[in-house]
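First the structure, then my questions, so here it is.
With one protein chain held back, the other chains of the complex are shown just where they sit.
First chain written, first letter: the chains are A, B and C, and each begins at residue 1.
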């Protein structure tokens, strides 16, 4: 066990931090060596370890950040300057030009860009990020089509789960037997982050985000137009064949699955496919306005948050980027 | 009280029939004189009256039909042939060429077409219909834009309430903490019925329908392109000024309301606006693919079912069509 | 309208304060003249009035307190000393020996005890309270039996609604598709407050409180032993005849209703009976351990909070206690 790579968790008491812990507890490559939270929590225990404060010395080179956006910006920069490889789920540095925004099955190679970060050159420190939860689910579903046929226009309406808002998050009185037609900042993130992941400034994306009373699993209703014409069979093959096997502990097989039943995917039945890392697609059919419509579902706190970050770390370890 | 017009309710024991009863119990023009259900229920009581079977003699000229689609087709035809004015919420006759499909604030004049129905000529019998619940909510929201600027393309994704599926409807194990990505036949209805209401075969509509764990109130996320360019202010004025006051008991004021808060409309807060007859619109903003996006909410069993049918009857009474 | 009695609302921006506002907006005797909140909210508007801070001068003699328990203790005392009649829903002063804890239909006369409060003697200021929401519902249901037959032992298990926890209250992630087996302080309140209302230190009460995903309406499963034997018919009569008509605007008729259906009462169907002021009882049947079992339901934010406090004020106005 001691030969596993020590890793730390920043913001270990928050919702994302807790998810990191549950996903890392039996990880074949990593072991949790440092748990870090605010001074207020320092000294308590978490995952069997004493919680350290933001200025305590850490054993781990790799730090998973589940920090709240209110503090993540500065703290992550600080840790990178100290030589840590910060694998962040926070939004703060996602759009920084020299910070990779990565879903390994799509643009894992972009993680090599950390070699241009001044901290990396100096002492091996760096920041890498994974996209927003709904963007991740969308990107995993769209990439096979983008890669095979090109994409022009993407119209997306979401039904997003409660766990995406963290804890305590949405008050029960606001959402029991109700839906909310707005999630602050979410539509902008979906529109900007996808362009960065695909490295394509010409994508035209229009997003509408709703919150629904579901615990885990974001549903996305998508309509897209492809640059080259494609048949149903072409699309089906693209979903099945685009993603190669990655052979990393957290990369699922398949990466996307196309469900034939007309009443799938559903959050309760499909969010945990592939340990929460497989994205499910259903209801693939022509659209009268754009070209194709389909419904996508992915686990927002696994594929869309902690699991996505861990996969980024696995990719970097295998690529020899963790000095 | 006895000078109010006697009306009957077909399918009085079903979910829509029960809604007719609750809305008519204090209606200023109508009084419930006949309650009709299957032979199995005949002889029991409902709304203080003895339930009649499908072949019993009825006192009322106007019959509101909350019949299930499995039987509505033939039974409604039979009642029209017997000289009744069947005001139906069932889907069976909606697309019949000589049966009006009406939302009075939009195309009330189409009710005059019953004068061409052979039964009406012979004995005053006729069938009129109101649209599917989600179509109604969409049509009420879109008509101001359609009327003022024309509409080309309409992309809609719905979050529909449980009561739209009737009773017993959706099993709780299927929907608690879950959403369903499919409602049988619903997308087709939204696409075909809107064209008939607007009497415009050139509309291009693409619908995706989801079920969510909400009791009452359908939410629709819409993106539309207008034939003539319009500013935000133009749209706001169109919503405010297109609908004249109808001065009928069930027509609300306003017919549509534009909510300025970014997290509205919500089913729990807004479905009962205007006694369930007002449609609420929020989040009006530009769309990067079509022209404008907004979120619409309406009460599916009031505006979208029983209340819409009652409004049809009120329009015909005032127009002198009830002989 | 100007001849209605001006009243103020302390804590007007909180959940209870908002309920006071909605219940008072069309009250025949009272008009909202002062809305008071913390300095942070002072200057904003609420119910069409400018919010005052805790030290601003108020026009109203009667003040309804929806203050949070963290501040209610001192602030209510301060207002009483300034000559205001504080009608409080907060728990802080409920068990003070000289502060009445009142449900008017049960012990309205106890409101006369304010005449012994030093502030009342000096300048007419006083504090009166209504019980905790679940205690109120229980007391209203039990009083007919207590009055007619006496009660020894009361075993109660509750299923309490979310609105009882205020806003933001319970996080949705804790309660969607879940129940919570504990509500801090609630069992103690039910056990102590009932004894004060009935002025009977010999009651033996054992309470277990659960939170369930229901918006409004507390359900209580009760088993009781009576001091004198009673038949089902005796109990039925007691529920029907014990409460006289009070002829106050907020006192419902009936005060309690006994439902014969075996699957009632239910929160969604019965919480709003009597405008939320009627308590519903069902499933009355023998208990194999104590004497009788039954299920009780009442609206926790109307009968159990704001509506109960308003009824206290109405009783005092009619009794001439408001100098």
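The criterion applied here is as follows: a contact is a pair of C-beta atoms (placed from the backbone, for glycine too) under 8 Å apart; a residue touches a chain by one contact, two chains touch by 3 or more.
Note that the structure is predicted; figures quoted are calculated from it, not measured.
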| item | value |
| --- | --- |
| Which displayed chains the hidden chain touches across the whole complex | A, B, C |
| Given C:223, C:251, C:278 or C:300, the one touching the chain that is not displayed | C:223 |
| Which of B:99, B:175 or B:277 contacts the chain that the document leaves out | B:175 |
| Touch criterion as defined above, residue of C:22, C:45, C:98 or C:206 at the omitted chain | C:206 |
| Residues of chain A in contact with the chain not shown | 176-177, 268 |
| Positions on chain B where the hidden chain makes contact | 162-163, 167-177, 213, 215 |
| Contact footprint on chain C, counting only the chain that is left out | 153-155, 157, 159, 177-182, 191, 204-206, 208, 210, 212-215, 219, 221, 223, 262-269, 282-283, 287-290, 293, 295 |
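Here, only the chains that are shown with their structure count from here on.
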| item | value |
| --- | --- |
| Copies chain A and chain C - rotation angle from C-alpha fit, nearest 5 degrees | 180 |
| Nearest-to-centre chain - CA centroid comparison | B |
| Most heavily contacting chain pair (counted by C-beta pairs in contact) | A-B |
| Multi-partner residues of chain A (at least 2 other chains) | 177, 213, 215 |
